[in-house]
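Here is the structure we will look at, set down as structure tokens.
The complex appears here without one of its protein chains, the remainder shown in place.
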Amino acid sequence: MDYVVAVLLPQLLHGLVFGAALGLLALGLTVIFGLLGVMNFAHGELYMLGAYAGIAVMGLTHSFWLALLVAPVAVGAIGAVTEVTTLRPLYRREPLYGLILTFGLALVFREGARQIWGGDMRRILPPFTGSTPLLGMTYPNYRLFLLAASSVLLLAIWLFFTRTRAGILVRAAVQDAEMLDGLGVNVPRVFTLTFAGSAALAALAGLLLAPVFTVYPQMGVEMILLAFIVVILGGMGSMGGSVIAAFVIGLAQSLLTLWMNPQRVAIAIFAIMIVVLIVRPRGFFGREGVLE
Amino acid sequence: MAHDGVILEVDGISKSFGALAALSKVSFAVRRGQVFSVIGPNGAGKSTLFNVVSGLHTPTAGRVRFNGRDIGGLPPEAINRLGIAKTFQITNIFPEISVFENVRVAAQSRARESGRLASLWRLPDVETGVAELLRAFGLSAKRDALAENLSHGEQRYLEICLALATEPTLLLLDEPTAGMTPGETKEATALIRQIASARGLTVLLIEHDMSVVMGISDQVAVLHFGEKIAEGPPEQIRNDPQVIEAYLGPPEA
Partner (left out) sequence: MNRALSWRALIVWAMLALLPALPFMSKFYLLLAFDALLFGAIAMSLDLLMGYTGLVSFGHAAFFGLGAYASAVLLERGVLSLWACLAFAILVVGLYALVVSFFSTARRGIYVALLTLIFAEVVYTFFRYTQTFGGSDGIQGVPSPRLIGEFALDTPLRNYYLVLVYLGLAYLACRVLVTSHFGRVLVAIRENEDRARFLGYNVQRYKMAVCMISALLTGVGGALYPGRSAFATPDLMLWTVSGEFIIMVMIGGLGTLAGPVVGGAFFVLLQEKVSSYVDWYFIVIGLVLIFIVLFMPKGLLGIRELLGPRRWRTTA
């Protein structure tokens, strides 16, 4: 019982938070892919830039909360500019080009961050310290905050996609991008806003998680690989599938680290993906009838 | 082999996407050599029906029989090899290669080497067949043009050439005259009828343009909200009250 409380439960909690962050990233990937037809290889870097933007803001203002507000907006703006200048010309071209372009963007962002902030690991101190006793164990307050924040965030996103007109539109367009044309919607603007939004969300996730993990230029790479696995598992084009798969992988990652070293965990996650691909080639919720 | 000249039998086909029932127990039979049209208002399930027959979807219930053989659940390439070729409602060609290359690669799929090891180094000679098809559709002059540079009408013709190049016995045409001018439509209709009879093809046709339907169909089936509400020769369908109601709404009482 002690083991469950002292070891398992915290890891579970951690897994949920990690899964939520993964879910934000994977959701961004899925929406962008469904809508714009581009798999954004630079998405992990947007996550990373969120953390660094936070560091920059905190360097000036010493306020984590201000950073939480400013960083996503800043990265969202970067996303918007990127989309307009580099991705928009590619929509009519073969998907191959978008992949290579975002790959190039990832390189630039990653190396750029390293140039600006150096390659050393940085720390962001959590905005509040201390822990709370809960269920027989004490949990760091910040982690509890993370749990609450990610729940609120996911709820907000869910509401957006199911209750707002814009959200329903985007969700439908993820399934069938061509339908937007027939609705008299300003398609380029929707694309830009969606891209910026997904960038902002990724940045938010990056900043929220930064006090828990260390911040370094490569931090987006590991996340994006996991996010790809999540998207594949959830079924391409399935938004709900991405979120669910994110939690599965987040929890798996968290729990497996209790028993294996990080490299074996990576291989185990990979093995999970292979098994799922064999048993359910479309992923958990992949759609039939789209010649995939 | 088919029994009593029936080449395609759609038997109680239902197709649902989650809660949405796109097709409900649709049944009809197409006889060899017929031009059989499927019509109905938007959303009636016509394209879904084609997708089921051509292998994109697996029927939720019911059977599709081609020459007596159950083809439900087979992948599109297998169905094409059995002799069913489909054209697409939205032009679906190979944009950045020439018109000739487009049809060539389609014809090539029937060459002896196709799918064999020798295909890695051999290039089958299908030139004559391709040239003939292009000539039949008036595309010979444009044979070296990139497919994406053709006019809309020419692209629709190319669509059909691609399907025909695979030597089908059953041709599924999904709104072949979509987006064509009335003049082009007339021409296309006559051409389809002519080529179909010249090659002994059976044609299953989705069309919105009533003049086309009335002009070349031997038999017409009408779908509405996924169900078949009428079937018969064109004249009979034209005057069927249920069909009229489906298109125009209930009569003003």
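Chains: A and B, in written order; residue numbering restarts at 1 for each.
One rule holds in what follows: a contact is a pair of C-beta atoms (placed from the backbone, for glycine too) under 8 Å apart; a residue touches a chain by one contact, two chains touch by 3 or more.
Please read all numbers here as calculations on a predicted model, not as lab measurements.
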{"item": "Hidden-chain contact residue, picked from the options B:D70, B:E96, B:E132 or B:E245", "value": "B:E96"}
{"item": "Hidden partner chain, residues of chain A it touches", "value": "33, 39, 86, 89-90, 93-97, 99-101, 103-108, 110-112, 115, 225, 228-229, 231-232, 236, 263, 266-267, 270, 273-274, 277, 281-282, 291-292"}
{"item": "Chain B, residues in touch with the chain not shown (by the definition above)", "value": "54, 75-77, 80-81, 85-86, 88, 92-98, 101, 104-106, 108-111, 113-115, 119-124, 162, 165-166"}
